[in-house]
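One structure, pasted below without further comment.
The complex appears here minus one protein chain, its other protein chains still in place.
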Amino acid sequence: MQKLTKEQQDYQNLVNLKKPKPPYIKNIFMAFLVGGLICVIGQGIMNFFVSRGFSIKEAGAPTSATMVFLGAFLTGLGIYDKIGKKAGAGSIIPITGFANSIVSPAMEFKREGYVFGVASKMFVVAGPVLVYGMTSAFIIGLIYYLFKL
Amino acid sequence: MDYVMAFIVGGAICAIGQVLMDATKLSPAHVLVLFVTLGAVLSGLGLYEPLVEIGKAGATIPLTGFGHTLVRGVIEDVDKRGFLGIFTGGLTSAAAGITAAVVFGYLMSLLFNPKSK
Partner (left out) sequence: MAAKKMGLQTVKFQNPPSILATASIVGPKEGQGPLKDYFDIILNDNMYQEKSWEKSERKMLKEAVEMAIKNSKVPYSNIEYFIAGDLLNQIISAGFAARELGLPFYGIYGACSTISEGMSLGAKIIDGGFADNLVVATSSHYCTAERQYRYPLELGNQRPPSAQWTVTGAGAVVISSKPKNPRITYATTGKVIDMGQTNSNDMGSAMAPAAVDVILQHFNDTKRTPDDYDLIITGDLASVGKDIAEELMKWKGFDVTNKYSDCGLMIFHPEQDVHSGGSGCACAAVVTCGYLYKEMINGKYNSVLLVATGALLSTTSIQQGETIPCIAHAVAIENL
């Protein structure tokens, strides 16, 4: 980033003064509420799988898959972005939001074709998540391995 | 009780994400990347598993839980298979979530179109 001149700095101060602030308290409350509710739904699904004879640990995978399906489906129906407008991080952070970040660009870029449109744009947000998730897991695994020796 | 704890822990994680988005210039994509990495690091330090014990789905459904799943898989596989486990563990444990995301994502985008605004 370039360094600001004195004039630009003065202007920045004016902008900071005039710029409307997001409604912090309301946003945090909504994020907490919706994020919490999504996790409660996840808990319900998990309990269902446990009642079907899965162990708690085994139930994680089918629960994630089901939640991903719900997030993807609600995105397709055009509902998820309406939830997101109110909930902010409350619907972005749960794994349903990860599904939303995959389906929304994939749908939108259908007209650019099924290879360079749908299939490549799917990973606009999800790609970085996978890259950083897997790389950090790799590094931690490597450290763990070295300490075990 | 599971439900109450899931609500509180899950809600709190999302609220932290909201604070980050509102108070800094981080985009939703940055926050997601940050959270998955954070989950992995906390998991590596042995701090995330206790959170899962308390919050159950409240700790596994947010994307920090995805980072945790990856790391847990890697560590289990290192124990089982040694060095190769570093490469195989993460994706093995997260396979269901990732496959579901890719396949359902693809199917949904074939079935639906974005709504005009």
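Each chain carries a letter (A and B) given by its place in the written order, and its residues are counted from 1.
FYI, contacts are C-beta pairs under 8 Å (C-beta built on N, C-alpha and C of every residue); 3 or more make two chains touch, one makes a residue touch a chain.
Note that the coordinates shown come from a computational prediction; the quantities given were computed from them, not determined experimentally.
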Self-check item: Interface with the undisplayed chain - residues on chain A
Solution: 1-2, 4-5, 7-9, 11-12, 14-15, 18-22, 27, 75, 78, 80-85, 87-88, 91-92, 97, 100-101, 103-105, 107-109, 111, 125
Quiz prompt | Residues in chain B touching the chain absent from view | solution = 21, 25, 28, 114-117
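Everything below uses one rule, namely that only the chains that are shown with their structure count from here on.
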Quiz prompt | Computed distance of Cα centres, chain B from chain A, in Å | solution = 9
Self-check item: Touching residues (chain side chain B, partner chain A) in the complex
Solution: 2-3, 6-23, 28-29, 31-33, 35-37, 39-41, 43-44, 55-58, 60-67, 69-71, 73-75, 77-78, 82-83, 85-87, 89-91, 93-102, 104-115
Quiz item: Which of the residues in chain A end up touching chain B in this complex?
Solution: 22, 24, 27-28, 30-40, 42-47, 60-65, 67-69, 72-73, 75-78, 87-90, 92-99, 101-104, 106-108, 110, 118-119, 122, 124-126, 128-130, 132-134, 136-138, 140-145, 148
